[in-house]
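Before I ask anything, let me first share the structure, which is written out below as structure tokens.
Missing here: one protein chain of the complex. Every other protein chain is in place.
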Amino acid sequence: MTIRNSIPITPELVEAHGITPEEYERIRDLTGREPTFTELGIWSAMWNEHCSYKSSKKWLKTLPTTGPQVIQGPGENAGVVDIGDGECVVFKMESHNHPSYIEPYQGAATGVGGILRDVFTMGARPVAAMNALRFGEPEHPKTRHLVSGVVSGVGGYGNSFGVPTVGGEVEFDARYNGNCLVNAFAAGIARTDAIFLSEAKGVGLPVVYLGAKTGRDGVGGATMASAEFGDDIDQKRPTVQVGDPFTEKCLLEACLELMTSGAVIAIQDMGAAGLTCSAVEMGAKGDLGIELDLDKVPVREERMSAYEMMLSESQERMLMVLRPEKENEAKAIFAKWGLDFAIVGRTTDDLRFRILHQGEEVANLPIKELGDEAPEYDRPWIEPGAWQAIDASQFPEPDDYADAILQVLGSANMCSKRWVWEQYDTLIQGNSLQLPGGDAGVVRVDGHETKALAFSSDVTPRYCEADPFEGGKQAVAECWRNLTAVGAEPLASTDNLNFGNPERPEIMGQLVRAIAGIGEACEALGFPIVSGNVSLYNETNGEAILPTPTIAGVGLLPDYSVMARISAMQEGDAIFLLGG
Amino acid sequence: MTTARIVVTLKNGVLDPQGKAIEGALGTLNFQGVGKVRQGKVFDVELDTKDRAKAESDLNAMCEKLLANTVIEDYAVEIVEE
Amino acid sequence: MTTARIVVTLKNGVLDPQGKAIEGALGTLNFQGVGKVRQGKVFDVELDTKDRAKAESDLNAMCEKLLANTVIEDYAVEIVEE
């Protein structure tokens, strides 16, 4: 199968790419002519909700993102926060909801792989992971399959890669019957003076492809992540990506080794819409053009078209701008780790994104417009209706309180989640001080006598449904409390905003109000949001998930010898209730 | 009794990290001229029936429901012995 | 080019946790009359040779040296296409 670049662009084709007629008008203007088929694919990848945040950008801008501790806020692969002694913590959370619903093991696994890559692309060695999971009711016929696939996928990838999972959430509710949520968090530690960014610098420098080969995995995946599910979901299956944690572990070691060698000018991992997004981002940020020669791209399948290569979401790949004099050294490092290393293009000074394939120029687009001029919508929204307080007296008092407590504790949502986190390696790296099961996971900072980092992930979606503003605030406050409860000073946070279809004003209202609540709480607590992710269109047949703005936070314990734990209680201790 | 062999293989184009690692290892062990290697699974299943048609339909159902992940895998059922 | 299929199965008497678990799962899914299930592996290997004898001897050597753990596994090599 080859896809010709000369396929005529019809309104149907435009629609199938998730591009509206108005957006297409704009695309034609910016291109200066009808786009080619490959170009249409590139535009759609850059302008879909997933990559461009076109529905949420206006509101995300209102979040507090700065503070004396913040070294890098949103906009890079991950946020960076100072932890003193010349070191920083690099972290982010990202969703892989739609892929996990379609193929739970691989969807969850590649979600974990993606977030780990975001962290080590910046030069940080990952030291902790969390996963916030939401499934339909336990009785629903799909739930068991999804839970077992997702949990083993999260573990399968993280355990093999070698990062301890120190926290997370598992919750069941009928509103997730048609859309499970898989939000993966990762944090790493780097030297403050050795952070790597995606901004390309310098004209005529080699653009290098690193990691695994390109296949047809997930072609159209970014488009899929931005579309609502219908009953035709089965037809979307061939876009599944398969994760290879072994290759990712090798990629981690090779990248960190390469970074110490001084060869790297800019680096960007290939996530959604792989080669397209990574190359455009590097060029657009650096005010440079990029020219790619697809004949040089390592491929694992025959006769791949330019369109497929540009949109492939094959995992475990990176793009880098290299200091030319370091080429041989860099190559040797990648050969040692058994990874592909190929010069696939160069930086230019003409601000064009040019793609060559088999002697033909299959795309030639303005790079800044691709990267920065995605549409931004001020979608109509309505104030979410106020929920009536429930009158407690309408419920009969339980006859037997002990039995009632047992029922609560034994329920799927309240019971211990040990059955989940025992499938994750919580100890690897030898620095775990508090495992899942407490208020926050704690990991000591390698090579430091007393310092440790605390991690927690929280949100209570039913509160957000009742009142998105208060629910957003509450998620931040709970995360903050979990960090302080182990004795950590909260540093900063990351968010993963999971909502339904933003084209519906009531859903857009949830998003707007939740962001306002999160912003207010973060502002009040001095707990800036330094990275994040938005996942919209979590709906099946018109029914949306509960609004789920997951908040993950990082705190610093200057001295872990005075850390608090939930298990330190002894008989006869007095119990205090603090707070309002 | 019926004995069947089910072979489950990855669909074309789906990444096979195991196959890839094996290709590399065969190279390290100095085997020449090894092209693609793809790894799959085989299940040998004993069924307590002599009815071939029923056995086949049951085995196909087992593949659909459990043994194969039809999102990324194909399967083939073969009756070995009746 | 030669294409071969290698099937690696557990020796009789060797514990097969995956086969066992599948037996259990098939029961839970209400399949009746399922006896023993044993899980094995299949490798589809492409070899850059037209010499059948050489291909067979190479494939057997690959099994002995890597693809099968002959302490617990048996293997069978079949040339599918030359």
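Chains here go by letter, A, B and C, matching the order in which they are written, and residues are numbered from 1 within each.
Everything below uses one rule, namely that a contact is a pair of C-beta atoms (placed from the backbone, for glycine too) under 8 Å apart; a residue touches a chain by one contact, two chains touch by 3 or more.
Convention: contacts and distances are computed from a predicted model.
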Margin query: For the chain not present in this complex, what protein name does its UniProt entry give, out of "Branched-chain amino acid ABC transporter permease", "Na+/H+ antiporter subunit G", "ATP-binding cassette domain-containing protein" or "Phosphoribosylformylglycinamidine synthase subunit PurQ"?
Written below: "Phosphoribosylformylglycinamidine synthase subunit PurQ"
Item checked: Visible chains that the absent chain touches, using the contact criterion stated earlier -> A, B, C
Item checked: Contacting the left-out chain in the complete assembly, out of A:Gly202, A:Pro324, A:Gly338 or A:Pro366 -> A:Gly338
Margin query: For a quick check of understanding: of A:Gly67, A:Gly162, A:Gly202 or A:Gly526, which residue touches the chain that isn't displayed?
Written below: A:Gly162
Checklist line | Selected from B:Gln18, B:Thr49 or B:Thr70 as touching the chain missing from the view | finding: B:Gln18
Checklist line | Residues of chain A (touch criterion as defined above) contacting the omitted chain | finding: 152, 155-156, 159-162, 244-247, 249-250, 253, 337-338, 421-431, 433, 444, 446, 560
Checklist line | Where the missing chain touches chain C, by residue | finding: 13-18, 20-21, 65-67, 69, 71-72
Check: Can you name the residues of chain B that touch the chain not displayed here?
Finding: 17-18, 21-22, 24-25, 28-29, 39
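Keep in mind that, in the parts below, only the chains that are shown with their structure count from here on.
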Note to self: Report the inter-centroid distance (CA atoms only) between chain A and chain B in whole Å.
What the structure shows: 34
Checklist line | Centre-to-centre distance between chain C and chain B (centres being mean Cα positions), rounded to whole Å | finding: 9
Margin query: So in the complex, the part of chain A that touches chain B is made up of which residues?
Written below: 102-103, 105-106, 212, 215-217, 237-238, 240-242, 244, 246-247, 300-301, 314-315, 338
Margin query: Taking the touch rule as given, give the residues of chain B at its contact with chain C in the complex, in rising order.
Written below: 1, 7, 9, 19, 22, 25-26, 29, 31-49, 58, 61-62, 65-67
Notebook entry, point to check: Tell me, which parts of chain B touch chain A in their complex?
Noted result: 11, 13-17, 20-21, 24, 69, 71-72
